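The complex appears here minus one protein chain, its other protein chains still in place.
Labels run A and B following the written order; every chain starts at residue 1.
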Amino acid sequence: MPTMFAAAGVDDLIKTGGSCRVNADVKARFVPGDKIVARNINPVSHTRLPQYVRGKHGTVERDHGVFVFPDTNAVLKGERPQHVYSVMFTARELWGPQAPEKDKVYIDLWDDYMDPAG
Amino acid sequence: MSKAHEHDHDNRSDISLRVKAVESLLIEKGLLDPAAIDKLVDAYEHKIGPHNGARVVARAWSDPSYKQRLLKDGTAAIAELGFTGIQGEDMVVVENTSGVHNMVVCTLCSCYPWPTLGLPPNWYKAAPYRSRAVIDPRGVIEEFGLKIPESTEVRVWDSNAELRYLVLPERPAGTEGLDEAALAKLVTRDSMIGVGLPLSPDRGTE
Partner (left out) sequence: MNGIHDLGGRHGMGPIDIDPEQPIFHADWERRMFGMFILAFAGGHFNIDQFRAAIEKMKPAEYLESDYYEHWLYSLETWCKANGSLTDEEIENRMRKLSKGAA
């Protein structure tokens, strides 16, 4: 049941916030350097995998650690904690050969959003 | 959806009235403390803002070992200066160099590093920036008055998860003698989002 958050707690709330990081020992499916392909999922419910990335090929740059998975958390189907990675996609991969050659888009993808690329 | 909801969109005074109505109802039901709203507003309107991020940048420019820590673990390094909390719990700092220019967006909503930059400007949260930043970052940056050379690599960071991004701009030329406080004055909000560069010292900050 929702409660009232009192003024006395505001200073602490501001300073502490609410990280979505989960202290769980979850295995990572990927490591930096891995080539991946973003899954082509199209859920009608909440996801943080934007359409512009689905089906595209990228490279894992960094493992940020373990976080709550929004797709399930949004519908109260559990936190399903998993690794989130910074993944690099070249502009040309996303937008075609007319995009600037050097440019890149980095996006944070959960384990469940990716498959290894062949 | 209720008719009142549809009318909100047509009449600006309706939204103000509706917010008042919702607030007063939640207070009466013991679900909301209005003094808590006042405190939050005061903090984000008057205390928390890009001057915080500017201090982080100035420290990184002045202290190479701090800069290394900042790039390795943004959360911990920013916490050394006390800028922790809501929408900054997990920070990543990305560095501009002579060959790389970084820019931050949240295409899906408005995610932004509040403890270091305060609340985002309207343009950051609106459709034009959110849609174009990932597909035409150079065009967007040019609208802000800055032209990125073709030889520079542009990296756009889409804050779609709970990591929040801060750009560490390049230290401007001619700032060798300046202390951290003076350096911080050169660091603009837009340079930490990546749609601008820091001020140069001869242009002055007075």
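The rule we apply is simple: contacts are C-beta pairs under 8 Å (C-beta built on N, C-alpha and C of every residue); 3 or more make two chains touch, one makes a residue touch a chain.
Values in this document were obtained by computation on a predicted structure and should not be read as measured data.
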Worksheet item: Per the definition of touch given earlier, which of A:V22, A:V37 or A:A74 contacts the omitted chain?
Response: A:A74
Discussion item. To test your reading of the contact rule: which positions on chain B touch the chain that is missing from view?
Written reply: 1-2, 4-6, 8-9, 14-26, 29, 31-33, 36-38, 40-41, 44-45, 86, 107-110, 118-119, 121-123, 125-135, 140, 143-144, 158, 162
Worksheet item: Where does chain A touch the missing chain, residue by residue?
Response: 1-5, 9, 13, 18, 20, 42-47, 50-53, 68, 70, 73-76, 94-95
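Just so we're on the same page, only the chains that are shown with their structure count from here on.
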Practice prompt. Just give me the whole-number Å value for how far the CA centre of chain A lies from that of chain B.
Written response: 20
Worksheet item: Within the complex, which stretch of chain B touches chain A?
Response: 30-33, 35-36, 38-40, 43, 48, 84-90, 92, 107-108, 115, 134-135, 137-138, 150-163
Fill in: For the chain A and chain B complex, residues of the former touching the latter
2-7, 9-11, 13-21, 48-50, 52, 64, 67-68, 84, 86, 91, 94-95, 99-100, 102-110
